[in-house]
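Just dropping this structure here.
Every protein chain except one is present and positioned as in the full complex.
Here is chain A:
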Amino acid sequence: MTAAALFQSILASLPEIVVVAGACILLILGQLVRKGQGHFLVWASVAVVLIAGLATLMLAGEVRPAYTGMFIADPFAVFFKVLFYLATVLTFLLSRKYTEIEKIGSSEYYVLLLFALSGMMILASATDLLSIYVGLELMALSTYVLTGFLRQQRRSNEASLKYVILGGVSTGIFLYGVSLVYGLTGTTQLDGMAAAVTGDPLDPGLLLAVVFIVAGLVFKVGAVPFHMWVPDVYEGAPTTITAFMSVGPKAAAFAVILRVFLNPLVAASDAWIIVAVIAVVTMALGSFVALVQDNFKRLLAYSSIAHAGFAMFGVVAGGADGIASVMLYLLIYAFMNLGIFGTVIMMRNGDFSGEVIEEYAGFAKSHPGLALLMLLYLFSLAGIPPTAGFFAKFYVLVALIERGFVILAVIAVLLSAVAAYFYIRIVMVIYMREPERAFDLALSPSVRATLALTAAGTIGIGLFPAWFLRLAQSSVFGG
């Protein structure tokens, strides 16, 4: 690699370098910061992300392949990176007060989040199965630890252990698929793979490899049948981490899925049938099981499974509209899901867990404004216009029907009618019950800011989707 190429590569991966370097510096600084000065860590972490964001936007002008084809900085990656920055910053803002209440506020918490962020960023830019693997592991290892951060709680430990074991197995399966691909095509680069197998009927070995890779990737988005970890991990992890995982790593996994699945190799292998089946089953399971949940976090876990299923329909559709619809879906989902998690996090105070849905009874009576926000997020998650959640689903449906998958679209909307039930059930509890106790909210300015921003996104994208739609459409890779 010449010096010029190296320079170009470093330039292309500058945001990643900023985040990793920032995380390392904070790791050292964190040891020097005295107790009770946690706000320094929060703002320093936010600053790191903002600098990375600045770097990303400054370099966004052109497509920059780097590291001999393992990495690319293209508009597609920029879109996802901005989404990750958003999710991470909002998680930082939500964490400040929450970590104090849970007594888990240490520098490692923020550093691990930054490492997870860098893993996600690498995933969004990866164009080689090996760089995908590196990003995947960096992200996953950080989230394993973060899941277990509530050291005193059995639940959290159990979730972490479960996540590590299942995650390890899924990575193993993924790597096995990668090794098969390498053995059959002699390359691990996505483009090279495609070039190696044009024309002929597909080798059964390759098909097997594709299935393994698919399995490894859909594990991360929590799609059926690789969803078993989701409810336990979501319930056991600190709520801020749950919020983060449901938005960031999930979007990162979708970024990879889009790159890999819409690769000509996979497109030629009829893998879309597998994806379609996964999408239907995922959405059905998420929607139906969520109906009987009493724990808010568990319910949101199943809801996130259902949403993953819906976004998966966009992958099935494929094409420019299909890809753009998934991207827009994930962006909108980030706003509304972080919003609803924000309200759950603000409930956690004193001996009040805020995790049981019944505890929200009559919330609208004492806090009409916050209740209205919850109503907004919930109806958005249910996909009722004029919220953004509707437009997200609408665009996926357009992409599906455009490709002739009308039956899949019908299944998708019927299942989302089922899903609407458990969202509006929470609205019912908030609005139509009498309060049983006074609410004591952990409402810091940064939580307020998070709620305001997510609410603005949820209603704003719903009313004026044009700009965001264009953004997603122009960020689609390959044209």
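Keep in mind that, in the parts below, a residue touches a chain if its C-beta (ideal position, glycine included) is under 8 Å from a C-beta of that chain, and two chains touch if they have at least 3 such contacts; residues count from 1.
FYI, contacts and distances are computed from a predicted model.
A.B. asks: Tell me the UniProt name of the left-out chain, picking from "Xanthine dehydrogenase family protein molybdopterin-binding subunit", "ABC transporter permease", "NADH-quinone oxidoreductase subunit M" or "GntR family transcriptional regulator".
C.D. replies: For the chain not displayed, UniProt's protein name is "NADH-quinone oxidoreductase subunit M".
A.B. asks: Touching the hidden chain in the complete assembly: which of A:132, A:181, A:347 or A:409 does that?
C.D. replies: Missing-chain contact among the listed residues: A:409.
A.B. asks: Tell me which residue among A:84, A:212 or A:379 touches the hidden chain in the full complex.
C.D. replies: A:379
A.B. asks: At which residues does chain A meet the chain that is not included here?
C.D. replies: 364, 368, 375, 379, 384-386, 390, 394-395, 397-398, 401-402, 406, 409-410, 413-414, 416-417, 420-421, 424-425, 427-428, 431-432, 465-466, 469-470, 473
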